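So that we are looking at the same thing, I have put the structure below in structure tokens.
With one protein chain removed, the remaining protein chains of the complex are shown where they sit.
Then we have chain A:
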Amino acid sequence: MGLIAPKAEALAARLGALTAQASLPEARARALDRVGASGLPHRRDEYWRYTDPASLVAPQAPKAAVFDPRDEAPLFDAIDRLKITFVDGVFAPDLSDDLTLAGVEISRLAAPAPWAEGAYGVLEALGQSPVARPLAALNTAFATDGVLIRVTGRAAKPVSLIYIHKSETSDAMLHHCVSLDPGAELTLLENGPAAARFNKVLEVEVADGARFHHIRAQGRDHERRAVTHIFARLGAKSLFKSFTLSANGILTRNEAVITFAGDEARAHVAGAAMGDGAFHHDDTVFITHGAVACESRQVFKKVLKHGAVGVFQGKILVKPGAQKTDGYQISQSLLLDEDSQFLAKPELEIYADDVKCSHGSTSGAIDETALYYLRSRGVPKRRAQSLLVLAFLADSIAEIEDEAIAEDIRARLESWLERHED
């Protein structure tokens, strides 16, 4: 079936602004076919009901002012990690460590290791059904760089991807693949605004008994735009944990597509988002329980003020036979003034009977009684508000297992709250 004319035109315009890449040509050709079949997303698509993708699909990235990173303490600085830096989506060897680490093999997408042939774009392709994710397929077809990380044992230290934004017009597309062998373990850190517009895909294959921890902070630049996808497939008794902190950003769409392929695995995705003013933040999560006795958690919290918009679309799909599924999903927003909006679509689709699935979603203002209590104990109003906001976000941060990393994230939150007290 061909695309309707406006979709075909939008796609042609976008493709016209992109440059073909040399590595992994077959995987890229297949991805281009997927984009051709679905077209680019449009506001009228049900999956984009609450987020207008126009600026994400436009041929040119809208400008985004560069924020001076020096007025804030660098993130993860005290953590011993292997640093890999991209500036406006371009690998920066002088800002990166040597890509060797015990228990891990790292190569770059520009010069991929042989195993990438069988991994690149595979999970993204699987993630196109039942809902098309054209921006991820577009990424597979045109990503300029990224890292391919094969974890064979327990990684000696976290791998840290740092994204620096330097040009007001940069339009970056990165694609990373992580493959964890049975029993392997890795912590992946990501931080920084990356570019004026950033399209990123992360594919994670977690083999039986492997453990993957992912913590990211999406940079503070107010005008940046980002669309990111995580595709993960979990083997038996494996663990996948991902936490995202988003403070600012005029438009962010973070999708997570997680599939349980082996029994008794666990996947937790969490997010804390804070927006003040022109801020549109969309968490879209799709978890497929295709195996027995798996546990999934979605914990998303948003603090919104001055017209900020928070979106949550979360789905738990339990396939026939995925008995003993334990799925839970919570999305909450704290609206700090009358102008902000919270739009949510928390879905359950369940085809097995012996399951325990639930979701909760709430939206409201700060609890006046709690505020009054703190003030009656002598806590100044602003401090009391910050405390209550931190308490509200606490459940999502609790999903970070490493206490030093969690502390870093907490410090980020507090400094954001200090700057946005009014």
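Remarks
Here, contacts are C-beta pairs under 8 Å (C-beta built on N, C-alpha and C of every residue); 3 or more make two chains touch, one makes a residue touch a chain; residues count from 1.
We take it that contacts and distances are computed from a predicted model.
Name of the non-displayed chain as stated in its UniProt record, restricted to "Nodulation protein E", "Fe-S cluster assembly protein SufB", "Phosphate transport system ATP-binding protein" or "Carbohydrate ABC transporter membrane protein 1 (CUT1 family)": "Fe-S cluster assembly protein SufB". Checked against the full complex, the candidates A:Pro6, A:Gly364 or A:Pro380 give a single residue touching the omitted chain, namely A:Gly364. Considering the full assembly, A:Leu343 is the residue among A:Leu18, A:Leu343 or A:Leu387 that touches the omitted chain.
Per the touch definition above, the residue from A:Glu46, A:Asp68, A:Asp94 or A:Asp422 contacting the chain not shown is A:Glu46.
The missing chain lies against chain A, touching residues 46, 320-321, 323, 333, 335-365.
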